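The complex appears here without one of its protein chains, the remainder shown in place.
As written, the chain order gives the labels A and B, with residue 1 at the start of each chain.
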Amino acid sequence: MTAALIALLFVQAIDSTSPRPGPRTIAIDDRLAADAGLKIGDRVVVASSPGGLGDTVVVGAIMHGRADPSEVARSEYRARMHLDQLQSLAGYGDRVDRFAIGTRSEPGADSALRAINSVAFGFRAHRSRDIAVETSRTFLVVSRFHRAIGVITIVASAIFLLCIMLLKVDERRRDIAALRLLGISNRSIIRGVMVESALVAVLGSAMGVALGWIASLIINWHYRGVYRTPLAFAVVTPGIVELAVALSLVLGLGAGLLAGRRLVGQPPLDLLTGRSESRRSSRAAA
Amino acid sequence: MTLLVVARDLSRNYHMGDELVHAVRGVSLDVDDGDYLAVVGPSGCGKSTLLNLLGGIDRPSGGSVEIGGDRVDRMRDADATRFRLLRVGFVFQRFYLMPALTALENVELPLAEAKVTRRDRVARARELLAYVGLAARLDHRPAQLSGGEQQRVAIARALANRPRLLLADEPTGELDAHTGAEMIALLGRVNADGTTIVVVTHDEDLARAAKRVVHMRDGLVVDDRRQDAP
Partner (left out) sequence: MLLRLVWSSLVRHRARTVLAVLGVAVSAAMLLDMVMLSSGMRASFKNLLLSRGFQIRLAPKGTLPFDTDATIGDATAVSSTLRAISGVATVSPVLGGQLYVTRGDRTTTTIALGIDPSVQGDYEIVAGRSPRSANELVASDDFLRATGTKLGDTLSAAAGFDPQLRAVTGRRALVLVGRAHFIYMAAAQNAVALPLQTLQQMRGEPARDRVSLFMVRAASNDRVDRVLAEIERALPRVTAISTETAMRQVDERLSYFRQLAVILGAVSLGVGFLLVTTLVTVSVNERLGEIIVMRAIGVARGRVVLQVLLESTAIMLVGAVAGLGLGLATARYLNSILASFPGLPAAIDFFLFEPRDAWTALGLLAVVGVLAGIYPSWRGASLPIAVTLREEAVA
């Protein structure tokens, strides 16, 4: 009923100085108050059709928008009024959309549920959390979508990191070759490369977290303004930070290992003189 | 004898940290067309810098360089590049061949840049490689050639566009004595066929093969004498 009747309600502000005996109060949302220039104490007429006869009511309260994701993209105004008044205005009779029931205890909720459903006809009782699961399906879809994008980003990052490590290590192949000629073991060299890549990954992820946090501030500021809601659209949690850093570390160590092993697999003299490079290019171009 | 190269009061200074290094100080040098000049001196005396100034790959801090009547020191980069392509040939100590190109393709490179048709440049490259004794190595890449062979290819490349002047910086520096002797003979033949050569070298044999020897020290020419060709 709520959604249907809200669509039917038309609010007309009237001269607030006109004296009317005992009008009832309504609560309107802050967007309607801002857009229609209404404040507490103003008198308005609510009717079920445009320009139709209705009831004069007083704005008794202004509701702030809820951080409700399901209402984010919806642009309707919201108002709350006394049930019997809305039923009368909308011609709905003695009907409601739902009852919300609070029980004294958790076990009490289960028994109440069973009792209601055993006698229900034309309606059913549900646990609030079950309703929440159903109504949050939209956001589960969005979450899955975000996760898929995240996976693709991680794959791209892994390739990028591996490419960068390969480049970095290749650039210093002569230094590494000289170290090997001096007697430094392959193991030490690989370990050194992995430490370097791990450091790059950790530093990079720290910068990324900072960047992500700043981005989340901008996103929230922007979308809160667009949708006029207190909802948080992007949140950086400790868990997310831990995941990002851990993933970066794993990718960095992996990239370092692969790059290092590739390098120590070549004879040091070839690395120094570039012979392997020439041989490869000759083979490739032939 | 006409003058091909006229250098007047050439100087070149570099900043190395806080120090100002005078690599070449007020060098004046005339080179006749068809001459064969060796510039010798201890390491750091400025001979390679002088060669670079003569070839237009470096700009002097002072003085002038004329090659065939053209003021090389005043040319814009694009003009100097074109000048080097068509009028000057360079040979470097480390050969600097393109590793992925064959000997033939390395010689073709400056011809392609000069917009010579493919047929003509292949023919010219073959001719040059035969001239330097590498007719059987056309399709070999630098990695498949010895040091001496690579330097021959480098000389062939330098001669591709028939330059009037060939500048060589330590052409025998990376070669053994036997190969070096071959290189000296080749350069002699190139000069005998009409190309003016200026070579910078530590190699006494190469210096003796030249018609004229210029000694440098501390950025100055300290001696300049003609000598008979061997």
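By our rule, contacts are C-beta pairs under 8 Å (C-beta built on N, C-alpha and C of every residue); 3 or more make two chains touch, one makes a residue touch a chain.
Just so we're clear, the structure is a prediction, and the values are computed from it rather than from any experiment.
**Q** In the full complex, which of A:149, A:184 or A:217 touches the chain missing from this view?
**A** Checking the options A:149, A:184 or A:217, the one contacting the hidden chain is A:149.
**Q** So one chain is hidden, and I want to know which residue out of B:11, B:49, B:150 or B:172 touches that hidden chain in the complete assembly.
**A** Only one listed residue reaches the unshown chain, and that is B:49.
**Q** For a quick check of understanding: of B:75, B:112, B:138 or B:213, which residue touches the chain that isn't displayed?
**A** B:112
**Q** Which residues does chain A use to touch the chain missing from this display?
**A** 1, 3-4, 6-8, 49-50, 73, 75-76, 120-123, 137-138, 141, 144-145, 148-149, 152-153, 155-156, 159-160, 162-164, 166-167, 170-171, 223, 226, 262, 277, 280-281, 284-285
**Q** Which residues does chain B use to touch the chain missing from this display?
**A** So the residues of chain B touching the missing chain come out as 48-49, 52, 55, 57-58, 77-78, 81-86, 88-90, 92-94, 96, 98-101, 105, 108-110, 112-114, 157-158, 161.
The definition used in the following text is that only the chains that are shown with their structure count from here on.
**Q** Per the centroid of Cα atoms for each chain, what is the distance between chain A and chain B, given in Å?
**A** For chain A versus chain B, the centre distance works out to 67 Å.
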